[in-house]
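Below is the structure I would like to discuss, written out as structure tokens.
Of the protein chains in this complex, all but one are displayed in their positions.
Order as written gives the chain letters A, B and C; numbering starts at 1 within each chain.
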């Protein structure tokens, strides 16, 4: 690792990271520092490596080269037993939702809290209020395969936020939602941001970024293209 | 059925269609006529019933009430043996892609042609050219779980078009794609339209509709809201 | 691509599931095969013992030796009788002497040979005809010139009881094993197709016909059946070989492996069960 720089310590740090799937390079020499309570978009065309970048952060995939530090944990050296510790600090909205198909929406959300050891009462309260917040209270008992695409996505967002995580990784969290529902979800994410969470949101939707504004990391075929800050459009 | 009206016979006809999942009404009293070679958007917020409407057309779900006729086949009366006949006339882009996870992208596309009894040579030619067309020729041998979201979607589009179907039902066919890739896919769909196919495209993305222009069926909580024609925006 | 080609490619794509299924079939065959082997050999050994069973007809004291052929003919006409042998009183004494072994010295104290002449009657296929011993003995007893008939009634009774027990438990266990094996294979195939249900549903949705989807699945089910059965029989033969070199046989009966008919039956059965398991599982997929 490089010696710590001046100023605040970054909460997420990628240091010359490469990721290869077999011969195919999905990420090439990426170095990024993310500071606490930042709200960052990761953008780029289909196949650019957005999801792969997020996967590296929660150890969904190991890095091929380079180092990643997340909230003080060096991911190249972390022991298998401590991986759950890392993941409990991170809330993840997966691009393909990854809801457990045999458990109801409510159970999917409650399970995260159970895994954290939350008291049953608090589990009920938190899960219900989150589901209400994403407009899914009526579907709490439904199984994910019987939900519409957008409903599944909202359930996935609720689950990601259930543990009140320090870091939120959201992969296209509004890709299946109409404009109104999408802005509801973004309001929710922004609330988390205000409460102190660090957010990384992968999206190909440049219109959305322009509507919201914020720091943007642009990927192109695995390479870091530019990092810019786009001002929020006046509505 | 009502007696045939004057003018051309519609290729798809919904006559007072209701769809209920248990107690929940997903579609309420929908009557629509779609004529040959139309290009129609189905729009509406999350959970409005867009996907359900498409499912009824390929018998992914049975109707609860009312009648549907697709290309001369009355879906309430069709025998189980003839369902494949119906589905071979329809190319479907599923919202969740439904790629076979254990078969390569190429095999997923080729399988549709095999099922149609196409000659092996023609299968190879058609599948390859379609994959090239959606920018997936490099990923032809990859298995779907190793693809990015947008890549899976493009593979799904290629598969839907492989059989050169008369009717194309596309459920959010560009939801996971960046603007450029999305417009490529739309160009492809428009080519199919020009070759005579009838298209029904479900999307919540009103910006996309405005960019493309066309007839729009708007659903709201299961009800047919309006049917309008939106002119193509000047680019 | 040909049907077989598609089927084999699929097997490879699902090699974990295929291996597990084939293994399940092999184990089922091993169990049923091992039990058949046991029953076949046990039955052979019992048959070997049983083939010694005879009816002895003692002739009345006054019967002249020229009347013997007549009596033989008469007895030979009784149902189930295979062979009639004449045993003179001297031959009988010699036999008795051998049979008594250690106590034979007792016979030295005899003044004269008190044994009668006798006819020894054996039946066709005694295993199957044991229950005919009593009626045949009765029929012989009623013939003129026959004084007494003997066939180890008590021994035979016990033996028959034991045989009944053996048959009953063999049938019971065989039934259990057979059913268990069939259910196992069918169940494993069901689990296999359960794990593959997504793929099957997708095929239906893209317009593939019943036969396009099902024929390869049936073929695969049958391939699992025949490969598994082959492996199971192979393993059984290995176990059999290891046992048979330590204990090659009993009495005059050599331990044998399953007959070709039984092996054929097992192979055919496994193929059928593979087919049947596929059939049962596919009934859930309607469209």
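One rule holds for everything that comes next: a residue touches a chain if its C-beta (ideal position, glycine included) is under 8 Å from a C-beta of that chain, and two chains touch if they have at least 3 such contacts.
These numbers were taken from a predicted model, which means no experiment stands behind them.
Put simply, the missing chain touches A, C once the whole complex is considered. Among A:27, A:90, A:177 or A:219, the one in contact with the hidden chain is A:90. The residue touching the chain not shown here, chosen from C:13, C:27, C:121 or C:233, is C:27.
Counting over the whole complex, chain A has residues 58-60, 80-81, 83-88, 90, 92, 94, 98-103, 111-112, 114-116, 120, 159, 163 touching the chain that is not drawn. By the touch definition given at the top, chain C reaches the unshown chain through residues 16-17, 20, 23-24, 27-28, 30-31, 34-35, 38, 41, 45, 96, 102-103, 105-106, 109-112, 114-115, 148, 150, 158, 161-162, 164-165, 168-169, 172-173, 176-177, 180, 183-184, 187-188, 190-192, 194-195, 236, 239, 242-243, 246-247, 250-251, 255.
What we mean here is this: only the chains that are shown with their structure count from here on.
Chain nearest the geometric middle of the protein is B, using mean C-alpha positions. Mean C-alpha positions place chain B and chain C at a centre distance of 62 Å.
Centroids built from CA atoms put chain C at 67 Å from chain A. In whole angstrom, the spacing between the mean C-alpha positions of chain A and chain B is 31.
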